[in-house]
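All protein chains of the complex are present and in place, except for one that has been dropped.
Here is subunit A:
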Amino acid sequence: MLFCLKVKKNNSELHEVRVYNEEVELEDRDPQQDYMLYKDTCADLAKLMAEIQELKSSGAKSVEIEERHRQCSVHFITLKKLNRLAHMRLKKGRDQTHEAKQRVDVLHLQLQNLLYEVMHLQKEISKCLEFKSQHEEIELVSEEEFFQEAPAEISRPHVTRDDNHQLTLARLDWELEQRKRLAEQYKMSLARKEKIQKAIEQKREYLSSLQPGLQNIMQASLPVQEYLSMPFEQMQKQAEVARHLPPPLYVLLVQAAAYGQACDKTLSVNISGDVDEAKALSRRPEDSQEDESDSDAEEEQQNTKRRRATVGVQLEDKRKAMLRRHPLSLCVDLKCKDGSVLHLFFYYLMNLNILTVKTKVSTATDLSGAVSAGELLNSESLLNCLYASDHGKETPNPANRYQFDKVGITTFADYVSDLGHPYVWVQKLGGLQFSSDGAQNVIFALSASHMEKTMKLLRGRLQARLALHKQFSSLEHSIIPVSSECQHLFPAKVVSGLTRWTMMSYQEFTHVLKAGLVCETDLFFMAVVERGTARLLAAVVLNPRYPEVMPLFSLSLHWKGERSGRTEDNLRAMESEVNVFRAELQGPRPGLQLLTNQIQRLCVCLDVYLETESQVCDGSEGPREFPREKMCLRTARGPSRLKPFKYNHPQGFFSHR
């Protein structure tokens, strides 16, 4: 087909250009026909070729061959055209297919989009359906309450009663409203709190500014306190420190202070020691003990593996740890009328759970001069046997035995001089009671019940020892100090006199006498009384609990031979005269004259003995050494012919008992 293209040129001429468009031709031709044509053409060609061949082989005319060539060429052209057409058809077909495909693709795409969108929408829908609105988590007030409380513009009952959605919305509104209100309140309260806080701070500052002022006042008031003897400051400080005391010491402090306030103004209690250490101790008491035992175990293990030589050192350390004292200690002072003071220092051994005591005596006057009295105020033995048989050498806590075995301590007595004496009365004052089943409780009542008695005994002990000290210094000067209240026990004239007063040791005493009445804790003395050629040796046993327990005298006389209380009845009677009659000899309370009265009576008895001895004989011997000066009713009585040793006052004669 020909098409006309109109080409516009510059000189505006319109040319017609004819274009041959074969494609349009395609639509008109039938492919089947074309195919037949092709077959025909091919057949013609084949035929012509064959003819050419034939002609060529036969040598035919080139015109026919050319004719045939021309026909072949035509056929070739037809074939070419057919080829072209076929190609064109193919192309067209392809194009059509392509187009259709494209159309289908577009549609497919659209479909997919739509499907995708549908899915998306479905998801959205399901999401929406699953959506849990936060409003459901809010606890709303119940509907009744809501309708009751909410104002009408929020609750809108006419709408909300029918419509759930509206109801919920209304309720949410109401909730919001309420919350807003509460938030307001909260803010206000916060603001108030802040204000109050500030006010408190101010006041605190004010108070702390007062503190220095108060301190000054306290300091200034100290002299006033002392003047009025109301030591509040001291007591407060003491109470502060007392909180860190271990329980037994605390009990002792409380009871002693109470007793001092109530009954005995001369008793005072102080706490001494390191408070910080005590605080450190009280902070972790169990830990430290566990640590000790753990570290002990570890150390032991290590040691047995490595070196054996230091086991002793380890043991020593363990012992020291076991015998550790609490850093705080109590000091109790007992003042006596003559100005001397008995200081008692109480310590608490933590691991052994016992109390120990050390003593010190400070006297108003200087107490030197009495050689024999050296032992009397010795702090080691001053408090021996305050109660009978309370020697204070062994620990009264039966559980300690097992502890000692672990660290190889055989007896506590070795450590007593270091650590103090664990007397039973000390434990009782601290409220520690060690009954046989080992129950140990800190008991206030125990301390209270023993306090008074023990304090009295302590004071009595100190006074007795001081009195003895004075008496000894005069005894050593051969003067028997007899007080005026006791003069009535003795006649006016006593000729025998004390010439010597010395101390003896326990071993020397056992040579002199074997009796079951003495023990190692007693004090031993030797007194010598003389008259003329007669010498009376008296071994004296002084129990630590003098003057509750009478001193005992054992006599032996050196005069014309040696006689002793073992062998002669009269000396025995003298011994009983001096040893037995406590009620007469002890003098006025508290009986501190006992020893001196006994010695004086001994002199009197010696006088009687010597003077009546010569009476026995008929007097045919010559001048008697000791003339009779005493008045006696009878000089001998009874089968044992005892002498009259009893002095009767005020008649002044001697008789038998």
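Note that contacts are C-beta pairs under 8 Å (C-beta built on N, C-alpha and C of every residue); 3 or more make two chains touch, one makes a residue touch a chain; residues count from 1.
Here is the rule we go by: contacts and distances are computed from a predicted model.
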{"item": "Choices \"THO complex 6\", \"Golgi pH regulator\", \"Protein O-mannosyl-transferase 2\" or \"Nuclear pore complex protein Nup85\" - which one is the UniProt name of the chain not shown", "value": "\"THO complex 6\""}
{"item": "Among A:H343, A:R535 or A:R572, residue touching the chain not depicted", "value": "A:R572"}
{"item": "Touching the absent chain when the full complex is considered, from A:G93, A:G638 or A:G652", "value": "A:G638"}
{"item": "Contacts of subunit A with the absent chain, listed as residue ranges", "value": "566-569, 572, 616-618, 620, 634, 636-641, 656-657"}
